[in-house]
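Structure record follows, encoded as structure tokens.
Every protein chain but one is kept in place in this view of the complex.
Showing chain A:
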Amino acid sequence: MVGFRAAFLNETTKLMKKKKILAAAILSVLAVVVGQVAVTAIKHGFGLRVVGSTEFPLVVLSIFVYTILPLFATFVAIDMFNGEFSANTMKITLTRPVTRFGVYSAKVLTIALFIAANLFFVMGLSLLAGLMFNPSSASMLGMLRIVLSYSSSFLPVFVFALLVVWLCNLLRGGLAVFFLSILVFVGFTFLDIVLSHYSSFFITSMFDWYTLWISEKINAFKIMRQLLIMLGSGIMFFTAGYYLFDRKDI
């Protein structure tokens, strides 16, 4: 447990020291600012009310969850695995008194923390922007819907990140993993349209999972089904990734 704790703290420290985290924060702020400027411009230019204060964060989420968030989660995963293997720094951790499972779990947990932190950062920003520009339409229920939407968006993006982690351990080059991740993302999105009956098996189709949680009539059966599929996929990707990580010769 000492080893896992140390590995997790070290992974978060390393992540915080890298420029990627700053880039993710800047892009997140930009996304919110550009979104709010667009909404305000339409409102004042055309006299149309696009969204209220508590709807704005949901509009931001619908874009953010398909773009910046999975992109940076992929960057972070590649950096943690392929980056460390190619820079020869993986052996620094692997020669310490900690199991490979401990190191692998610590890395995955740090990716989870990054996704959650990024989601809540954007939620806070967009909520603030929404309240500043449209304070009249704020409500408690609206706020609750936002928190629920952002919280539930964590799982599908995390499962996608686990898929990337598996690819990171399958392939040696970080660039190859990056392009393959994009191909998988685009492919799954395309298959989701073509083979809509099987969309539940394409993890990217569940990036809008949060809409099920905030719809007028909650479909508990569908939520449960998608939750189980995501958990199953996540466990499989985590295990397959660990299997490869454990067998790697450094």
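Observations on the model:
Here is the rule we go by: a contact is a pair of C-beta atoms (placed from the backbone, for glycine too) under 8 Å apart; a residue touches a chain by one contact, two chains touch by 3 or more; residues count from 1.
Everything below uses one rule, namely that contacts and distances are computed from a predicted model.
For the chain that does not appear here, its UniProt entry gives the protein name "ABC-2 type transport system ATP-binding protein", which is one of "histidine kinase", "Tryptophan synthase beta chain", "Cytochrome c oxidase subunit 3" or "ABC-2 type transport system ATP-binding protein". From the set A:98, A:127, A:146 or A:244, the residue in touch with the chain omitted from the display is A:98, counting the whole complex. For chain A, the residues in touch with the chain missing from this view are 2-3, 5-7, 9-10, 13-14, 17-18, 87-89, 91-92, 94-100, 247, 249-250.
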